[in-house]
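All protein chains of the complex are present and in place, except for one that has been dropped.
Showing subunit A:
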Amino acid sequence: MRKYLLKRVFYMILTLFLVASITFFLMKLMPGTPYSNQEKMTPQQIQIMNEQYGLNKPIWMQYLIYLGGMLHGDLGTSFQFSNQPVSYLISSRIGPSAQLGAQAMVFGLFFGIIVGSIAAINRNTWIDTTSTVLSIIGKSVPNFVLAVLLQYYIALKLGWFPIADWGSFSYTVLPTIALGVGPLAETARFIRTGMVDVMNSDYIELAKAKGLSRYGVVYHHALRNSLIPLVTLIGPYTVALMTGSLVIENIFSIPGIGEQFVKSILTNDYPTIMGVTMLFSAGLVVVILLTDIIYGIIDPRIRLSGNGD
């Protein structure tokens, strides 16, 4: 276990190091300087600025400084957003994004499990068919289309929820639904398949023979066993939520990381792009490691070995 963990952490760091290096050198290749958006500056001023930010040093030295700074949580200074440090930009905006992501994940998993198990219990009935059709639609309709429709018909026409911006819980409802429908549909399909499998197994037969109630069979035996593999989906869901946050935060004007990322891409704000890139990569790597460990703990059949694939 310890050997496995060490190995995983090593790969984690290697991955992050590679991402940092690749983004650094790609961004150095890009045209544009931090001063393109400032008022006219004399060459002397530019030279002073260069010295101040270490931009007159050779590239390899800048690279080392960048990596060193990253270890201390210093991600450089934004070109665009009033020259604030990137780490400040990110930390001031991570709250809404994290809350939204967590809510969407919980929403998707919770309702996905319910819909999926109801479909599996009522297999081959109209309930099953309806939920299958709905989950295909939920999986296929892009979240940004759904977001625009929700915003217009639920928020603007019906006025049930605020149209945009960030504030109390009611502001988060529509973005959460828009983000969470994809994971919901995926979870429902996954749970249904898993449960249909489990429902055919011998121990379910035994549980029924013991005289356990229908609810008892489903809750204690079928659901628990089909929940375990769901852990493996959390990684892909995290990616989907990160991707979705870009567009959902834009549509609902939520001051989060995704919205910041889009802005920084559109304005060629390289330090911010690098910072958010590192944040997303680190987030995913940590989530993958955590889910692998959790999977090993809750399902003893999966062995955490040092050389497993």
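FYI, contacts are C-beta pairs under 8 Å (C-beta built on N, C-alpha and C of every residue); 3 or more make two chains touch, one makes a residue touch a chain; residues count from 1.
Here is the rule we go by: contacts and distances are computed from a predicted model.
Student: One chain isn't displayed here; going by UniProt, is it "Geranylgeranyl reductase", "Transcription initiation protein", "Peptide nickel transport system permease protein" or "ATP phosphoribosyltransferase"?
Tutor: "Peptide nickel transport system permease protein"
Student: Which one, A:Tyr88, A:Tyr152 or A:Tyr203, makes contact with the chain that was left out?
Tutor: Within the whole complex, the residue contacting the unshown chain is A:Tyr152.
Student: Of the listed residues A:Asn50, A:Gln99, A:Thr130 or A:Thr193, which contacts the missing chain in the full complex?
Tutor: A:Thr193
Student: On subunit A, what residues meet the omitted chain?
Tutor: Against the left-out chain, subunit A lists 11-12, 14-15, 18-19, 22-23, 26, 29-30, 136-137, 139-142, 144-145, 148-149, 152, 156, 193, 196-197, 239, 242-243, 246-247, 250, 261-262, 265-266, 268, 273, 277, 280-281, 284-285, 288, 309.
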